[in-house]
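All protein chains but one are shown at their positions in the complex.
Order of writing sets the labels: A and B. Residues in every chain begin at 1.
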Amino acid sequence: MSLIYTIDILGTFAFAISGALVASDKKFDLFGVLIIAFVTAVGGGMLRDILINAHPINWIGDLNYLWTIFFAVFLTFLFKSKIAYLSKTLFLFDTIGISVFTLLGLQKGLSFNLHPIIAIIMGMISAVFGGVLRDVLTNKVPLIFEKEIYASACLAGGITYLIIKELPISDNLNFIISASVIITIRLIAVKFNLELPKVKDDIFGK
Amino acid sequence: MSLIYTIDILGTFAFAISGALVASDKKFDLFGVLIIAFVTAVGGGMLRDILINAHPINWIGDLNYLWTIFFAVFLTFLFKSKIAYLSKTLFLFDTIGISVFTLLGLQKGLSFNLHPIIAIIMGMISAVFGGVLRDVLTNKVPLIFEKEIYASACLAGGITYLIIKELPISDNLNFIISASVIITIRLIAVKFNLELPKVKDDIFGK
Partner (left out) sequence: MSLIYTIDILGTFAFAISGALVASDKKFDLFGVLIIAFVTAVGGGMLRDILINAHPINWIGDLNYLWTIFFAVFLTFLFKSKIAYLSKTLFLFDTIGISVFTLLGLQKGLSFNLHPIIAIIMGMISAVFGGVLRDVLTNKVPLIFEKEIYASACLAGGITYLIIKELPISDNLNFIISASVIITIRLIAVKFNLELPKVKDDIFGK
């Protein structure tokens, strides 16, 4: 569990950096960058906790999220041009973070006795809503609606977790296998630029 | 009550189709379409339940909303061009849905012992917030702020319901009368292209 907590914090760190980079690219001031980094990093878990009435919500109940975000923004301010060279490392953190966020959210949903499909949705909300908030607040159409099979990877990992949970396999091992499913799908999707199908035949006649 | 529940589900279906059409018109992928359909259909009731602390919130407490949304998105993917021909049917569902959402939200507010004016606001939030979310997430100025006397119809229906409630008339009959008020006003408003007054005299001198 300690390993998972560490990865949770690393994922939070990667999400915060991603938010800080987008915000500073938009010429936001220090507070704007901090807010965007914050909502990107904890927005998903925050919405999940509000929806399932889990108080205190994530960042109120554990200050380590806040310190991690402050640290990430601090680093972004000091080393912005350097961080660009670390984009692959960050992408890896980000991908690992997404997998952990998905499974932690799913586990939390199950521990609240939610229906498995609702628990999977809670996992997906935990993983992707921070990025949606980041995009809405910076006035862009959320990336997730247009590209990458980001959410599909989380869905596949969540389903994997629920299936393996019925087998005589330890929860830790299940966590690692399911996280690997998410990470693998995402890496493959990005590498080969895979996309989900779109709806054809625009009804407005364009 | 069973009739009202059926109409609630039909309204959810119409809202989900409306969200799915907007999202697919924006070239969102399958997940994007699903998310927009989802928030359009249950966003209003979700916000209402969070505001009045009614847990489990709507779609967590009743999975039928989810199945309805999945089915609506599935149909949109299969028959998008056909659905365009059904726009009048959908508009009717949508209008009936709005009226039912308003009154169910109002009733829920009253059952939580809220002040009648707060209960009316809860009804209106139930009816219109899904559309607001749809528009914010697809990066448009919410339609409701600019057109149609959508919200006024809900308000009029809500007030009607509260007045009749004081009379010796059964709750079911009251529901039908008040829903008819909302439906009638909306149909008339759309037919004659009625609008609410706007504030004149732009202070910025344009």
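Quick note on the criterion: a residue touches a chain if its C-beta (ideal position, glycine included) is under 8 Å from a C-beta of that chain, and two chains touch if they have at least 3 such contacts.
It should be emphasised that the depicted structure is a prediction, and the values quoted were computed from it without experimental measurement.
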Sole residue of A:23, A:119 or A:132 that reaches the chain not shown, by the stated touch rule: A:23
Among B:136, B:176 or B:190, residue touching the chain not depicted: B:136
Option touching the unshown chain, where A:33, A:52 or A:164 are the choices: A:33
Footprint left on chain A by the chain that the document does not show: 20-21, 23-33, 35-36, 46, 50, 53, 55-57, 59-60, 63, 66, 76-77, 80-81, 83-84, 136-139
In chain B, positions touching the absent partner: 50-53, 114-115, 117-118, 132, 136, 139-142, 144-147, 149-152, 195-204
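Keep in mind that, in the parts below, only the chains that are shown with their structure count from here on.
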Between chain A and chain B, centroid-to-centroid distance (C-alpha), Å: 30
